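Inspection log for the structure reproduced underneath, given as structure tokens.
Excluded from the complex is one protein chain; the other protein chains are retained at their positions.
Order of writing sets the labels: A and B. Residues in every chain begin at 1.
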Amino acid sequence: MAGVLDLTAAGAIAQIEAGELSAAELFDAYRARAAIDRDDGEDGLNCFTWVAEESPHSAERAAPLRGLPLAVKDLFCTEGVPSQSGSRILEGYRPPYTATAVAQLAAAGAPLLGKTNQDEFAMGSSNENSAYGPVLNPWDRTRVPGGSSGGSAAAVAAGLAPWALGTDTGGSIRQPAALCGIVGLKPTYGAVSRYGMIAFASSLDQAGPLTRDVTDAALLLAHMVGQDERDATSLAFPGPIAPPSAERLDGVRLGVPAELTGEGIQPGVRDAFRAALARAQGLGAELCEVRLPHAPHALSAYYVLAPAEASSNLARFDGVRYGLRAADAEDLLDMYTRTRHDGFGAEVKRRIMLGTYALSAGYYDAYYGCAQRVRTKIVADFDAAWEEVDFIVTPTSPTVAFGLGERTGDPWSMYISDFCTVPMSLAGIPAISIPCGLASDGDGPQLPVGLQIAGRVFSENRLLDAAYALEQALDFDGSPARV
Amino acid sequence: MSEYEPVIGLEIHIQLATVTKMFCGCELGFGEPPNTRTCPVCLGLPGALPVANARAVHFGLMIGLALGCELAPRSIFHRKNYFYPDLPKGYQISQYDSPLCRGGRLGEVRIHRVHLEDDAAKLVHIGASGRIHGSDASIVDFNRGGTPLAEIVTEPDLRSADQAGEWLRLLRTTMRQLGVSDVNMEEGSLRCDANISLRPAGSEQLGVKTELKNMNSFRFIERGIRAEVARQERILREGGRVEQETLHFDPASERITSLRSKEEAHDYRYFPEPDLVPVAIEAAMLQAASAALPELPAAREERLRDAVGLSADSAHLLAFRPELGDYFEAALSAAGDPAPPAQMLANWVTGDLLARLVAQAPAGQGTGGDEEEEGRGSERSDTAVGDPSRSRVGPAALATLVGLVAAKRISVGAGRQVLDRLVAEGGEPREIVAAEGLEAMGGGEELAVAVAAAIAAHPEAAANMRDGSAKAIGPIVGHVMRATKGRADGGAVTRLVHEQLGL
Partner (left out) sequence: MARLARLKLADEEVEAMARELSGVLDHIAKIGELDLDGVPPTSHVVEVVGRLRPDEPRPCLPREVALAQAPAVQDDGFLVPSPQA
């Protein structure tokens, strides 16, 4: 069985189709491993908050994805199954409906393996903000896996799931993918339906795949995209997502923005990044310098816009209709305030306060209004860049995985982890992270480094192709992380 | 005459008569069992998303066109954030600085804006509940939550409670004509708040305004406005200052009390709704909305005046009271031979017929389209009174009747008698004339005899007439009319009296 668990999703599917592998057995094998991790307490990685109790029906096995189990980030509503978004305020909440993306994938033959742990309400870059305990990085269990989709990323890296769904608002798929040495893709905003995704920041949230390789990412994405009549911001993807096949990068122009590749990047990360770029050149790619003048302000704009939208999205958690309600409330106000005090963690409270402030009378123009204008400039910066280059490349994360507890004392030091990924989120453009090497942050062990490639809106096919070609050349070995 | 002039603006919410809610596909109903018309969207469940109802936008456009507004080529939804149990998401989806419609006018009042939003759920106070520690409890029913609303805000062009009441009735009639809403205050499909301030008569500046809320009938609105104007006037007379606040009018006691909530003033933290995209008005949408418009009062008034030839007053009255206008036009087109002149027919509709219908109504009800009887709860009573189409007098019958009078086949007096019968029992005018023997009396032998008898019966009147008093003819004419049961023609009688008296 062990060999089978090393297969990529695409590989497993091929074997199932060839009759060499039983989908049911594969599902059970993964389910057992996931359950062990969840029940292992301190010995496990704590990737899962819920694991399926039984194998799915045979119907899935006729569908394209052949019943390959999918780990799903907790914030996706899954009917009858706990969907808590990493929060105490939704402890035990079982929605009466399933998120469109999850339902679509289940119909395509990827049934639910389990719900993965995450930073509370997707707010965080280390998965230390979960009400259900931190997730550990399988490369080094004293370090964080990244966040907010830490559970999904760690599960895939550790071989506890063949693939997983995550969400990305400011980097929450890409950054944990980088820190865990796997592939993570944030699609074009609107390409995947948000219906049923417990919202963090509506104009930024996007669902995407976390996988062992680029081929799997393309396969999962292909079955996730599509306009949904229940999501007014969702778009029809112009054409199918194809399996990537490029072997070279001849004629591909890669833009390297000084603002996101110089200051603030850990030396080891920078070296791995440059080495990867050299490889790309070896495949025929042309490197160009580009400027994204407003990129340095992206993080600030993001930390105004995202908390502002979040402060409004989280107002529905008031103890009236579902979720936690503080006991023995003296009156309505008491019920609201104590419920939310008890139910929300510190980071969530911080962002709600920040967001409320940014929208409040007298401050709107200075903060929210201003941040929206910065957003316009960032979009314009990328538009200008596309005149010169096909893709923009940066390190995904400025550092390798940092230690648990290292940054929890100072919010901004945590927020900085996102400075390379946030600009793409603000612009709504697709971006993928692929592992490109290992580096140490000083005395520590060699840990994965991620390379981010971003393209223009709806360029996923070309993006996946370029990532694939580079991935093949880099030949990163993710097996040390396997449990 | 007061030294102060009231300045009144209205803020009206109407529930749109769509099939489903504003942002989800739950079917609207009325009086359904609690919480049976909900879904993840209108319950505010985590992960649910709104999608705007195309028909609500269509109705919004119709309202904008009917009120002569400028329609925004692009309008966006905003979130209005505050906490309340009847607000499941913790925000209402409304429109802020780019509403669907701006400007416009209805009658004498300018419209400031019209926008779309979703309604809150229903909160029912139930007093103490053993299940809730401490304070009183409420129960929330989300059936109504999410109902599409059009909010219409006027400029402060109204100057009195009566004017406000009348204008509100005009608005209601217009909305009914459009078919966009039931606009029934009892059922909650029409709600109105008033903004009231006072200023020295003749001044151009606006005073401090108060907001009067939660008045749920036309009568209460008028009384509430009147009471608030009086209250403000008292304050100003005594040299005090009016405080800007939200107030409640209690119709039972006629008292105005402050509604200000315990918390700080609301900071709604409006920002554009990220889950919805802007509404752009395309040509097809505009066409569909225009095509769906019925003929509106202003246009009808012009047509009645210019094409039908009615007086300005008649045209205005019939245009702005559609129940009268519709009846009049039905009668006009049903008229056979002899056909009545249009103006005469109009006069009979708005004069004799209407007066009899109003007099027929039970005590306590007002005229023409007035609101439900207070405290007695009624269904649709507000259109039953003063609506000729609900009477026993068919339009064709009235046309026939007026035609007979116009052709002098019966006298005006006889005509009125026939009308009395029609109002009371219905029927056909010619049959009634025949049955009661009300044919007009010609100016011949029979009439001359009656006149002579009348003169003989009133020697003093005759004498006064000979002395030059034309008015003295009264009793003589009256006598003839009684004797002939109203069949005599007034003009003929007068002529004969003068003849017989040698005047």
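Throughout what follows, contacts are C-beta pairs under 8 Å (C-beta built on N, C-alpha and C of every residue); 3 or more make two chains touch, one makes a residue touch a chain.
Small disclaimer: the values here were computed from a predicted structure and weren't measured.
In the complete assembly, the contact with the undisplayed chain comes from A:344, out of A:163, A:237 or A:344.
From the options A:133, A:226, A:411 or A:480, the residue with contact to the chain not on display is A:411. In the complete complex, the hidden chain is touched by one of A:372, A:440 or A:472, namely A:372. When the missing chain is restored to the complex, the residue among A:7, A:101, A:217 or A:232 that touches it is A:232. Only one of the listed residues, A:139, A:163, A:189 or A:468, touches the absent chain: A:189. Looking at B:280, B:344 or B:407, the residue that reaches the missing chain in the full complex is B:280.
Counting over the whole complex, chain B has residues 18-20, 24-27, 33-40, 43, 51-57, 74, 76, 83-85, 123-126, 129, 131-132, 134-142, 261-264, 267, 269, 271-272, 274, 276-280, 282 touching the chain that is not drawn. In the full complex, chain A touches the omitted chain through residues 93-94, 96, 189-190, 203, 229, 232-233, 235, 294, 297, 299-301, 303-304, 311, 315, 318-325, 329-338, 340-341, 344, 349-350, 352-354, 356-357, 360, 366-367, 369-377, 379, 410-412, 415, 426-428.
The working rule: only the chains that are shown with their structure count from here on.
Chain A and chain B have Cα centroids lying 58 Å from one another. Residues 40, 43-52, 79, 81, 83, 85, 88-91, 133-135, 140, 263, 267, 269-271, 274-277 of chain B are the ones that touch chain A when the two sit in their complex.
By the touch criterion stated above, chain A contacts chain B in their complex at residues 75-77, 83, 85, 90, 93, 95-97, 99, 194-199, 201-203, 229-233, 308-309, 311-312, 314-318, 320-322, 328-333, 336, 356, 359-361, 364, 368.
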